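In this view, the complex is presented without one of its protein chains, the others remaining in place.
So, subunit A:
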Amino acid sequence: MTTALETTPKAKERLVPGTPLLEVRDLHVEFKTRDGIAKAVNGVNYSVAAGETLAVLGESGSGKSVTAQTIMGILDMPPGRVTAGEILYRGQDMLKMSGEERRKIRGRKIAMIFQDALSSLNPVLSVGYQLGEMFRVHEGASKKEAKAKAIELMDRVRIPAAAQRVGDYPHQFSGGMRQRIMIAMALALQPDLIIADEPTTALDVTVQAQVMDLLAELQAEYHMGLILITHDLGVVADVADKIAVMYAGRIVETAPVHDLYASPAHPYTKGLLRSIPRLDQKGEELYAIKGLPPNLYKVPAGCAFNPRCDVATDLCRTEIPALHQVTDRDGAELAGRKSACHLWKETLHG
């Protein structure tokens, strides 16, 4: 039934930039625990096309990683449960597929890079074995072929002396090198889409710059789609094409990268941008968003951000705002811009 999913590893057609790859529609995920039901994801919509970088920005507990894990099909169920929504990969809903079908997509079409490379790699197997496993399992390569391909991949992500280091174990590599191995593993089968969950959070800034550079270069070459999950407004500004900002399991704002930084249309985004210290200026007191991120067992009624918001009205305390299309002063639609705030006009233009 699925021509797009045919397993022809050799004849891999080049991705055309702009081809829609993945669309998440109205996704709801909750966790049933001893303390009640935690609504981690409450209606998330986003899409990513070939060659495009979507940054999903949010703090801990905003649901950004849970969404990614649901897309990959690696969410622990139970306690997790998808209660509504669709995840379309090239037009087909992955949530309706069998385990076998999903396995064909996972790794081969959509691959993931995790934050902590040391705990994501198996400590008792050499990196060469772990990289080669991709080819042995998915493509039936022999041990010798797999090793050769592993070396090729390590070269590709610029690990020095790849041929000598292919037999080394994860602990023998530095943090930056381990993250390169994770990237190599994600790239192995030339997927259409890579989901990178905080790929550089555990790294030092100079190494972070190397790794982000490498990712950008590989993306330019293969035209992969990239979903970058992060809390770092600096990294997002460097690489993203468009941004989805999440708060308490919802998308509160989406915008092309330049628009979001220049003129945020949601008070949460605005507050975040104001609260970060800048390298090139020494300000007085920092603006601080008051209060704490919400407890997912008891998300506030109405807009989840209302207790921390400076401009909240009675409407915000009772009615959940829809994701409004954002327009300019003359009422013309701004492409790709949406805001889940009753007062988006005042926030944007005021």
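As a working rule, a contact is a pair of C-beta atoms (placed from the backbone, for glycine too) under 8 Å apart; a residue touches a chain by one contact, two chains touch by 3 or more; residues count from 1.
Here, contacts and distances are computed from a predicted model.
S.K.: Pick, from "NADH-quinone oxidoreductase subunit K", "Anti-sigma regulatory factor", "Carbon-monoxide dehydrogenase small subunit" or "Oligopeptide transport system ATP-binding protein", the protein name that UniProt gives for the chain of this complex that is not shown.
M.R.: Choosing among "NADH-quinone oxidoreductase subunit K", "Anti-sigma regulatory factor", "Carbon-monoxide dehydrogenase small subunit" or "Oligopeptide transport system ATP-binding protein", the correct UniProt name is "Oligopeptide transport system ATP-binding protein".
S.K.: With the missing chain put back, one of A:Val124, A:Leu292 or A:Ala332 would touch it. Which one?
M.R.: Counting the whole complex, the residue in contact with the absent chain is A:Leu292.
S.K.: Given that one chain is not shown, which residue among A:Ala84, A:Leu118, A:Val207 or A:Ile320 touches it?
M.R.: Touches the omitted chain: A:Val207.
S.K.: Looking beyond the chains shown, say which of A:Thr83, A:Ser174 or A:Thr313 touches the absent one.
M.R.: Answer from the full complex: A:Ser174 touches the omitted chain.
S.K.: So one chain is hidden, and I want to know which residue out of A:Val82, A:Ala237 or A:Val311 touches that hidden chain in the complete assembly.
M.R.: Only one listed residue reaches the unshown chain, and that is A:Ala237.
S.K.: Just name the one of A:Glu100, A:Asp280, A:Asp314 or A:Asp330 that touches the chain not displayed here.
M.R.: Reading the full complex, the residue touching the unseen chain is A:Asp280.
S.K.: If you put the missing chain back, which residues of subunit A would it touch?
M.R.: 59-60, 174-177, 204-210, 212-213, 231-238, 240, 257-258, 261-262, 271-273, 275-280, 282-283, 285-290, 292-293, 308
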